[in-house]
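Mind looking over this structure? Questions follow.
Just one protein chain is left out here, and the rest sit where they should.
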Amino acid sequence: MSQTINCEGVKKLLGAWWDGELGGDEAGVVREHLELCPSCRSEAEKLERLHNSIREALKERAGEIRFDVFWAGLEKRIEEKRPWWARLADWANPAFGLGRIGWAISLAVILAIGVLSLPDSYRAWFFGSNRGRTRIESIDAHGFNVAVFREAQTRTTVIWLFSDEESNDEAQEESDSENLTL
Amino acid sequence: MMKLKKNLIRKILLFSLWSVLIAASGVVQAGQADGPKSIQLKIGTILASNEGKNFDPRLSAMKSQLNVFKYQSYQLLKEEAKVVLWKGNAAFEIPGGRSLTVTPQEYRDNRISLKVRLMKGDQSFLDTVVRLRNGGRFLLGGPAHETGVLILSIGASTR
Partner (left out) sequence: MESSDQDLVDRCREGDQSAFRELAARYYQKVFMVALGILNHREDAQEVAQEAFFKAYTKIKGFHGRSSFYTWIYRIAVNLSLDVQRHRKRNPIEQTEAADPIEGEADRSSSEPYNDLCNQKLREEIFQAIDELRPEHRAVMTLRVLEGLSYKEIGRVLGCPEGTVMSRLHYARKQLQEKLGPWL
């Protein structure tokens, strides 16, 4: 038992034994040796005093660390690193109290108002382009024939008035021979 | 207490911001409906005929539009521009004893609404309301003149 390990061997294992890291058999051997060997026992006691002294010295140096102070410093650090828009959202959210859905609805309303307020040329981006197209809102030819058509290539709106019989005949010849869309 | 006060101030600031945003968009809308104070009208009187093959170089900007009609010859008889106030009338003399009266009605979304009346003497033979893009134009054609027909190019833009 204790003959299986000498003092040199025990001293090498003393730290691990003290830390409880030795396996059952090995730990037993060291324990038995310590019971019988005053020199090694003294080493073990020194090790204990070393640990205690270091622990006490560092704890004294540490002093009291108040969590509220620690957290205040940490929280400040976290806050400083957040992007400005996240901080603005945090600031606004508790006061506004709408939550995400509330914000989404409000923003949708504002966006809708904004889009509807845009000039036609920009609104075309959203609703599809109707640019350049002239609209005939009402027409009264007072009994005369009239044709309204749009030239495809240049998108020009044309109102063609058939004001007398001669013009009617001309218009008839033209519409027979040409591709005019009515 | 301090927290409540802070919250209240935040609420007030945020609601003020929302109100300003909504009011601003309303102002933009209203501003657009009111529009400019006056409109410039440009009327071009063109004689289209099959006599000869002449294309008036002054009409080159409208060549692709006039080609629709397939006449052989196009001649710019006259061109007039007038500034008119909203709801005010602008009268143009058209060859053949005719007259054209244009009255701007409304300006909205960058489009101008025009009331157009074509008369011969005292007889009106066309009344139409046309909405066209600011700076755009449309063509009104058909009345006989000399050996061809008249085509009126009617354009409007804001000042």
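To keep things simple, chains are lettered A and B as they appear, and every chain counts its residues starting from 1.
Here, a contact is a pair of C-beta atoms (placed from the backbone, for glycine too) under 8 Å apart; a residue touches a chain by one contact, two chains touch by 3 or more.
All figures in this text were calculated on a predicted structure; none of them were measured in a lab.
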Neighbouring displayed chains - absent chain, whole complex: A
Selected residue (touches chain absent from view) among A:A27, A:L47 or A:L116: A:L47
Among A:L36, A:A57 or A:A152, the residue in touch with the chain that has been omitted: A:A57
Residue in contact with the excluded chain [from A:I78, A:L107 or A:A152]: A:I78
Absent chain, residues of chain A that touch it: 12, 15-16, 19-21, 46-47, 49-51, 53-55, 57-65, 67, 70-71, 73-74, 77-78, 81
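We take it that only the chains that are shown with their structure count from here on.
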For chain A paired with chain B, centre-to-centre distance based on mean C-alpha positions, whole Å: 49
Chain A contact footprint on chain B (complex, rising order): 7, 10-11, 13-14, 18, 21-22, 25-26, 28-29, 32, 64-65, 68-70, 109-111, 113, 118, 120, 123-133, 136-144, 149
Residues of chain A that touch chain B when the two form their complex: 91-92, 94-96, 106, 110, 113-114, 116-117, 119-121, 123, 131-142, 144, 146, 151, 153-154, 156-164, 166-167, 170-171, 174, 177-178, 180
